[in-house]
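Only one protein chain is missing; all other protein chains are in place.
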Amino acid sequence: MGKLWVIFVASISIILPFLCNSFSPETPTDRRVLVLLDDFAIKSSHSLYFNSLKSRGFDLDFKLADDPKIALQRYGQYLYDALILFCPSIERFGGSIDLAAIINFVDSGHDLIIAADANASDLIREVATECGVEFDEDPSAMVIDHTSYAVSATEGDHTLIAGDDFIKSDVILGSKKIDAPVLFQGIGHSLNPSNSLVLKVLSASPAAYSANPKSKLSTPPSLTGSAISFVSIVQARNNARILITGSLSMFSNGFFRSHVQKAGSPTKHEKSGNEQFLTELSKWAFHERGHLKAVNVKHHKVGETDEPALYRINDDLEYSVEIYEWSGTSWEPYVADDVQVQFYMMSPYVLKTLLNNKKGLYSISFKVPDVYGVFQFKVEYQKLGYTSLSLSKQIPVRPYRHNEYERFIPTAYPYYGAAFSMMAGFFIFSFVHLYSK
Amino acid sequence: MAAPEASSAAVPTLMTNNTLRNAFGGVLSFFILLLIGVLAFSIRLFSVIKYESVIHEFDPYFNYRVTQFLTKNGIYEFWNWFDDRTWYPLGRVIGGTVYPGLTLTAGTIWWLLNSLNIPLSVETVCVFTAPIFSAFASWATYLLTKEVKGAGAGLTAAVLLAMVPSYISRSVAGSYDNEAVAIFALIFTFYLYIKTLNTGSLFYATLNSIAYFYMVCSWGGYTFIINLIPMHVLLCIVTGRYSSRLYIAYAPLVVLGTLLAALVPVVGFNAVMTSEHFASFLVFIIIHVVALVYYIKGILSPKMFKVAVTLVISAGLAVCCAVIAVLIALVASSPTKGWSGRSLSLLDPTYASKYIPIIASVSEHQPPTWPSYFMDINVLAFLVPAGIIACFLPLSDASSFVVLYIATSVYFSGVMVRLMLVLAPAACITSGIALSQAFDVFTRSIKFQLPGLSSNTEVDAGETSSATKEAQNDAVKTEKAEETSKDRPSRKSKKKEREHVEKPSTKTKAEKKRLLALPLEASVISLLLLVFLGAFYVVHCVWAAAEAYSAPSIVLTSHSHDGLHVFDDFREAYAWLRHNTDVDDKVASWWDYGYQTTAMANRTVIVDNNTWNNTHIATVGTAMSSPEKAAWEIFHSLDVKYILVVFGGLVGYPSDDINKFLWMVRIGGGVFPHIKEPDYLRDGQYRIDSQATPTMLNCLMYKLSYYRFVETDGKGFDRVRRTEIGKKYFKLTHFEEVFTTHHWMVRIYKLKPQKNRIRGKTKKSKSKTSSTSSSKRSERGLFRHGNVFGGKEAQNQFCISSILGLVPCATTGPPKRQI
Partner (left out) sequence: MGRSSSTKDAQALFHSLRSAYAATPVNLKIIDLYVGFAVFTALIQVVYMAIVGSFPFNSFLSGVLSCVGTAVLAVCLRIQVNKENKEFKDLPPERAFADFVLCNLVLHLVIMNFLG
């Protein structure tokens, strides 16, 4: 007890200097992570995973989930930057943590990793539902797959599944291909297809279904096929990232080290893909990859340098923005060719792809349309796995002033001539009239 | 001036007497005019005395804001001003859509005063512009009526106009609207037209065009002038009163007037393209044809003229018909036949309600009720017919114009209550003529019968009488004996009379006069009664000015047993907006409050009183009529941050948004067909109580008006609709209330931002988290429930019998949270 207390104080005093460079917009990688466990055995049985995190510079704080002293925030300040919930069977958190506290934690921009298991409690399921992921309602169901199970010692146990239906994204899973399948044993979840914030990272094969492995199947299972997701990610609108999986044992040392052979396939991989998969995924979840920031939005008329307060129709203008990506340690220029800017007034009048100079500066020049009104420069960039960029800058566009039209219109010369001839005629006529008898 | 055949010795004294009288009369009338101006100015100051020097209503706030911009930035910036703080995101080109006359006038006055080092603020100048110009308008009425009938009628008409309530209602101090200067311009233009007609001088024709230009700058009602004058010209031609003076009065006005009207950006090419102006061009052509005919008639012998006529008629008729057919085809090709919506609704009063709900919804565009005639022009309603008859005896060009003016303005005022204002000058002119004629008759009867004065038959002989005179004397107030005179009749005063003798000998005249003078007593009594009539009119006008028309409508008052209550909620809300929101935040409200919001709260609005874009207004109307989620989507797409709603249910303020709601539905439904008016009515009735339709109870306007209203008195009794509201307890999911004024008259809501996460579909189970209501017993995840809407759903509480049968069912009383 005293030891724990000393450790606690020490960790706090170590953390304090890092308060200024913990999670902040300048250095978005998380630093302090609270890990809630069902019991401390997990700390050792999942040590490979935790060590990989520590080696990247994270401060892990292990606590029992019902420890009465745990708290996410004190006096309005958050004590941690991320939360890992490896406590699938917890009914009630200790201390001041509860469902609302976790949700507020996420809503204030912090990341979350949740691992459920076959005995997942209602609370964990609630947290997952709040994030947009729905675990199977049957508390005793597990995912069973009779065609993609991993060949294992226990015969007929098809709950240990070798999944290899990965999402195709270098940002999320790293550039190196994961050769070996990933071992999974736990409950499955499904996503609402109309929910645009959640993504399936590892989906089940079409033959999978979720049912109680110990009892006979009486009714057709509700969750079947590729709708089942093993591992999902959620990127909230404030760019908080959540990783949800239904198998805590996926993170275990045993699964990391074991060999895997998918049923029906001859290859036997020496090492499962779990370590690579989960390490890369954690990198994504903790903002070491795929985190963008856009700064220095500038616009000006072609040929000038300062920003005008409003434009005129048919002006030529230039728009530029700088986008950087966080590499885990520093901001690197982000290079892509699909960033677009809209000149928007209830619908985009101009839509242009920004050209980049490979150093993070994106710019384009275009002509203001012939319509006046209050426009916006809108950049809405939502790429799979990257943080969403949503920039908008309002600028009015005015019509021509009365002296900005053409001064003399050639087709109107006859009219000018007629008017002047009238004046001349009047002049002459008045002379004639006055002086004629 | 023909001197009568009296003794020659009397002539010089007569002349000096008369010039002395004339001079005295001139001075007296000058002072009377000055007093009339002061009267016109001061009777409009009630609102400043009773409330404060503040700008009233809605439209004047926009004019005030424009004037502020003009005084700050100068005329070139004003001319090119693109306003991005209104009609977001479309913006509005102010330079091209506003009638600049009023703002330029006030700006000039301000600039003049400031350059003379009199530091009046722009607001003060704006507030007092209208009374000043009403003084000018009464002087213009004097001039106009003097041209028609003479100085006595002129003074009477001026006094009547200074006080007539319908003009007061639109030109009270603080009512800084177009009509304040437009009525002056109208009367002045008419005066110059009549003056040109009477004198035939091109100089006055030029001035007429310039005055018409000022009128075009000031008000959209200038189309009345450009249609009335051609009608009058046509009338003169048709009644055989064509003369070259008519040509000089009309033709330069058309050419110069069209040019000048096209100079004003608001009118632009409409001056030649819309049907409202076609009458002037048509009559222009007609008058040229007539002039040509008269000219040829003058230089040819009658026989040849007949030949010419037959030739022209046979050949020219075919050409004429072809041209007219082409014109009609052109005009008929446009759906509204070239008329604008507002003008069409004048001609066909049912047009607007069928096709353009926005025009029909403006309260000023409704037809007036009969009592409003008595309220607005009072006694003049009786005097007008007498004046019309007086105009006919004798009929001159000017008096036929007055008759035409009064006839058309009576028709138009019957269509739209706002045009009672155009009726007012006409009514004052005709009543002035009638009153002064009546006074004339009576005073002359008295004077004729008083001894000592009747010997001055030469002086009396200034009046001529025609044979067709009826000298009844039955009723005293209503029947007046008509006198006719070709020249200017006598003044209002009993003592002075001018001498113009044109008719034959005085003896026959005197005899005729003896026959046709009214008895002395009758004249005296009728004179007294006429004075009482005038006093009654004055009392009514002062009462109307003080009580009925001086309310600024931005501040409301009510008298209760404990004194005067002032409801200053509008300004409270605008000040809150001004101080508690960002400069670039957009505020959505119904279009009535747009001008005030931009002027006082200085925030960008979505729609305002200019109502030029029906689709935009329909978008806002649809949003107000939709359920919360759909409304949130619409407002989010318009970048709206705040919504402003006016609610009068707590204090009984009847012009709130719930009363205007059906118009929102109609206007929205006119553009978006999924909004259907019958959905909001129960059996054709508009209700908000428990019998209201679900669409009504779920729409945004209902929710924003009545959110938490039940907390005020426990029952939710709406004082305007006089019922309890239907849905009392509800929560807002997409909006949050940020401000409600002291008397709940203005309520401001904020759009909630989009949710950070999208929740899964599984229903929430009982929560073990912090709960403050009663009965907590946390059962561990044994079963899940349907939707338990935390809060006071007293009406809709339904019983979920738990498996363990633990908690009794609560149907009444304080709601308990069930498990």
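Annotations
In order of appearance the chains are A and B, and numbering begins at 1 in each one.
As a working rule, a residue touches a chain if its C-beta (ideal position, glycine included) is under 8 Å from a C-beta of that chain, and two chains touch if they have at least 3 such contacts.
Here the structure is a predicted model, which means the values were calculated and not measured.
For the chain left out of this panel, the touching residue among B:54, B:251 or B:266 is B:251. The omitted chain makes contact with just one of the residues B:27, B:307, B:324 or B:528: B:307.
Note on the undisplayed chain: of the listed residues B:116, B:299 or B:329, the one touching it is B:299. Only one of A:100, A:295 or A:423 touches the absent chain when the whole complex is considered: A:423.
In the full complex, the hidden chain is touched by subunit B at residues 200-203, 205-206, 209-210, 243-245, 247-248, 251-252, 254-256, 258-260, 262-263, 269, 272, 291, 296, 298-301, 304, 307-308, 310-311, 314. Touch with the hidden chain on the side of subunit A covers residues 407-409, 411-412, 414-416, 418-419, 421-423, 425-426, 429-430, 432-434, 436.
By definition in this document, only the chains that are shown with their structure count from here on.
Here the CA centre of subunit A is 58 Å from the CA centre of subunit B. Across the interface of their complex, subunit B is touched by residues 91-92, 98-100, 103, 106-107, 121-122, 125-126, 128-134, 137, 192, 195-198, 234, 236-238, 240, 310, 345-346, 372-376, 394, 396, 398-399, 401-402 of subunit A.
By the touch criterion given at the top, residues 79-80, 82, 84, 88-91, 93, 95, 584, 637-638, 754-762, 764-765, 767-770, 780-781 of subunit B touch subunit A in their complex.
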